[in-house]
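The complex is shown incomplete by one protein chain, all other protein chains being positioned as in the whole.
On to subunit A.
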Amino acid sequence: MDGKYNFTILKSTQFFINTTCLNPIFLSSSREKKRRRIEDLTEKMAVDGGHRDSGCDWDGRWNHVRKFLERPGPFTHPDFEPSTESLQFLLETCKILVIGAGGLGCELLKNLALSGFRLIHVVDMDTIDVSNLNRQFLFRPKDVGRPKAEVAADFINSRIPGCKVVPHFKKIQDFDESFYRQFHIIVCGLDSIIARRWMNGMLISLLSYEDGVLDPSSIIPLIDGGTEGFKGNARVILPGMTACIDCTLELYPPQINFPMCTIASMPRLPEHCIEYARILQWPKEKPFGDTSLDGDNPEHIQWVFDRAQERAAEFNITGVTYRLTQGVVKRIIPAVASTNAVIAAACATEVFKIATSAYIPLNNYLVFNDVDGLYTYTFEAERKENCSACSQVPQDLQFPPSAKLQEVLEYLTENASLQMKSPAITTTLEGKNKTLYLQSVKSIEERTRPNLCKTLKELGLSDGQELAVADVTTPQTVLFKLNFTA
């Protein structure tokens, strides 16, 4: 029997070349350097006393993991070398950040803990709701109202000996680079595109370039999972190297907003009737005074439901139910345990592959749908050459000098590749920093609102002027260059 086996590289050669240098730990000198840096960081970020109790590892506990770390194989990553040290790395050094402790987060924590990861942090700003219990299995009815991150961490720590999950009942925006820099891999189970983009931007801001060349040790891989009903996706992002969240913004389906004329005059679906009550009748009739519609207030929902039913009756439309009303008002996304289990599993597999170099990671996007049989599709999402988040290419703004600032604002929010939410625009005029428009602070909004009607020329802007734009979708300011057109 011969000892040579054909190495089959399952992914494109290009990716193979790119990731060779990315191997997170031991063996070559650059890796050894990184390992020492990681050890330093681990010490600095002293976690819970730091003493690892290896006595909790009973016989056979990690057999299923060892087989992939200690045995050579024909399909492993070209950098992989079997070693007993890999398991130790997982158990004692590798630090993972899980963002979200909800449907995906609970599954991720469990998957990681059972695969040998012990140093895990989890961030979630929410508390537990009854409607979470059909899938977020680390929670029990008695936990309703408590912070998700804390209950999840408690559950894992008390049930899986040796595992030390550190919870953070916070928003991701509450942390800065010094927090995120300590992790080897970050995995997201978020329910918001804005949050994803922010996280994406944060990791891009951590990248360091030496003479224009990206330093691989500054890359923190981001594994991102998302689910909706029976559909889901999992992707691997190597910031600065592969397609980032913003590179593929168009992949996210637009939120369903019915045309106003349909809602106002020609409804056909029960949803149209509900939106009529929500968007048109509520502001007009102000049934509970000046309060805005609160999706969690049963009285509010009941009001919308009653109005929607009246409208539906007028147009002979069936199907308006309380449940549907609540779903439309709260923009509820249906969810089940199974889809979250599948996507979190795929994500955790990628975390394992990247942490251990056991196999070549997913390159780089997986789509899943089990409405009709089970369907998966795997493809390589491409980087966008002029991506506003990761390309380092200065963003262009083409406007005539007679254009109003309002038009620039609309472009920033409506352009499919930018999709900003409430951009704040500043620039330097006569050596001084000037805010052209900012929405999030009431006093500044009032002060700068008149600027919206002024032309770019009137505002004193010139051709080639740099505008700095801040927005919730990114932790860093995006620089735009103003190019005057005729």
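As a convention for this text, contacts are C-beta pairs under 8 Å (C-beta built on N, C-alpha and C of every residue); 3 or more make two chains touch, one makes a residue touch a chain; residues count from 1.
Just so we're on the same page, contacts and distances are computed from a predicted model.
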Protein that the absent chain corresponds to, by UniProt name, given "Neuronal-specific septin-3", "NEDD8-activating enzyme E1 regulatory subunit", "V-ATPase proteolipid subunit C-like domain-containing protein" or "Cytochrome c1 1, heme protein, mitochondrial": "NEDD8-activating enzyme E1 regulatory subunit"
Residue among A:Trp198, A:Phe230 or A:Phe484 touching the omitted chain: A:Phe230
Residue of A:Val371, A:Ala416 or A:Ala486 touching the missing chain in the full complex: A:Val371
Touching residues on subunit A - with respect to the absent chain: 1, 5-6, 8, 10-11, 58-65, 67-68, 70-75, 107, 110-111, 114-115, 130-131, 133-135, 137, 140, 159-161, 229-230, 234, 259-261, 264-266, 268, 323, 327, 332-346, 348-350, 352, 359-360, 362, 366, 369-374, 376, 378
